[in-house]
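The complex is shown incomplete by one protein chain, all other protein chains being positioned as in the whole.
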Amino acid sequence: MTHDSSDVADVAPGQPMIELHQISKWFEDFQALREVSLDVTSGERVVVCGPSGSGKSTMIRCINRLERHDSGRIVVDGIELTDDMKNITAVRREVGMVFQQFNLFPHLTVLDNLMLAPMKARKMSKKEARELAMLYLERVHIPEQAAKYPSQLSGGQQQRVAIARSLCMRPRIMLFDEPTSALDPEMIKEVLDTMVELAEDGMTMIVVTHEMGFARTVANNMVFMDAGEIVETAAPEVFFSSPESERTKTFLSQILIH
Amino acid sequence: MSNAEPMTRARPPARRRLKVTLLDAVLIVAAVAFVAYLVYRVNAYLVYHWDWGRLLQYFFYYDPDQDQWVANLLIEGLLITARTSLWAMVFASIFGLVMGLCRVSHVALFRMIARGYVEFVRNMPPVPFLFILFFFVGNQLLKPLELTELAQAAPPYVQDVIVLLFGELNLLRNFSAAVIALALYEGAYITEIVRAGLLSIERGQWEAGDSLGLSRTSQLRYVILPQAVQRIAPPLANQFIQLIKDSALVSLISIQELTFMGNEIAVSTTRFFETWLIVAAMYFGVCYGLARLFARMERRMNRGRM
Partner (left out) sequence: MTAPSDTAVRRSGRITRIPWFDGLQFFLLVGGLIYLAVAGASAFNYNWQWYRIPRLLYREVDGEFMLGPLIDGLFVTFELSAWALPLSIAVGLITALLRRSDSFAGRYLASGYLQVIRNTPILVQVYIFYFVVAPIFGLSPFWACILALSFHEGSFTAEIFRSGIESVPKGQWEASDSIGLTRYEKYRHIVLPQAVPLMLPPLTGQVVTLIKHSSILSAVAIFDLTTMALDLIAETFMAFEIWLTTGAIYIVVTGTLSIVVGLFEVRIRRRGAR
């Protein structure tokens, strides 16, 4: 795959990267996703919002197969997700994910956290992996923390390490699952700034977040979900000024007025 | 997850197809080969002639004198196992509750006694423990009480009740000694269950009791224990199953429970294979059945609480 120095996808903008076609997902009797369809093209930045339990996280977790969808089709960068483990691993290496709880590996140093996947999954040499890791640590502005363990860092620093860890796999797509929800208020900005920089580099991103300021500056496309369905999809200027659906209006009024 | 409207739809989630992996194939072949080898060894090498029918009479046999079916050794043994386990559980729970309270006491002496008891049992192998206590309890504590003589002096209907509850009169001392020895062994584990249950109650509950000016006894009695009981009950139920299994050990001190009877039958019939498989199956039936029952009760209890 791509081994050039930038993380910009080497495909022309506008080419389809993720296709969700009528996917449904049940947890026992609870239907978490109801025939959700969404297309994301290369370089597009999608922000997903909606009340808790609306299926936002489940949807993006289906994209790298942390959850198995029960019906419908998911095609990521030309690879269809089936039960075939080979396809799943291939997709996961193309898709980076940042979690709400960071999920750094506590028994490894920051540098080892970053080097693990390039060495194991991409079979890079130790030297190459170290250079790559330092490159991305610099990009998230914390190269001086390389030798520390995750528990010695602040929440904001941990989340930036987690972003760098994903970037080390040189993903073509980045998924963010409420990346700032577990952070103290004063640390949210440093993480969002890192994400904005990533967007400016042209990364294809899907971000689940309630940070509407971030959404306004970064998103090309807003998706509002409720009760397992995509209720509304619109460009941010339209989405915030004149949403079509009543449910969107109610939701926006609840989170914007305070 | 909060969902305002009910989210169930007519279409159920697609069931995952059963996938047969390479490991499945290897394991199934290995298992079949193992069973085949087993059958070959038993039938061709040992030339063992199975005779299950002969053992069936040890469940029940037909007594022509009484003109009815009578329970035989296996059923008798099972009943004595049940009797031993139930009584041992009663005493073990008492020891466990008292020692568990000592374990969290403010008085260091009580804590030391309880700790010493638990550590002693934990580090002592069960067989020497049972023998030592059986001798001590039987010879020193119970002998002077002369239980058998006492019971024999009782009126006949009282004797009937005693026989029903404790077994034959002339074995009363042995039975009691075995029950107490077993109860002391299991009591140590129950002590730890009770202690864990008490410590699992949040500190805030004690503090709330303190702030209301309740004495420590009242805090325990009205605040902590009622909450702890719900957390103690499931592990206690499992300990009962453990106790039933451990009760097999009292066959070594000549209590005629199921394992003892198994030994008798195996030796007298020389049908070792059938006897031990049947005895194991009987224990399995009882323990597995109880485990399922307790699990179901626990689920119901949890549901009731929500």
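Letters are used for the chains, namely A and B, taken in the order the chains are written, and counting of residues starts over at 1 for each.
Keep in mind that, in the parts below, a residue touches a chain if its C-beta (ideal position, glycine included) is under 8 Å from a C-beta of that chain, and two chains touch if they have at least 3 such contacts.
Quantities reported herein were computed from a predicted structural model and do not represent experimental measurements.
Of the listed positions B:R54, B:R122 or B:R299, the one in contact with the omitted chain in the full complex is B:R122.
Only one of A:A32, A:M97 or A:A146 touches the chain withheld from this view, namely A:M97.
One chain is missing from the display, and on subunit B it is touched by residues 18-21, 23-24, 27-28, 31, 38, 41-42, 46, 103-109, 111-113, 115-116, 119-120, 122-129, 131-132, 135-136, 139-140, 143, 189, 192, 195-196, 203, 206-207, 210, 241, 244-249, 251-252, 259, 262-263, 266, 272-273, 276-277, 279-280, 283-284, 287-288, 291.
One chain is missing from the display, and on subunit A it is touched by residues 64-66, 89, 92-93, 95-97, 99, 101-108, 116-117, 120-121, 149, 151, 162, 165-166, 169.
What we mean here is this: only the chains that are shown with their structure count from here on.
Between subunit A and subunit B, the centres computed from C-alpha atoms are 52 Å apart.
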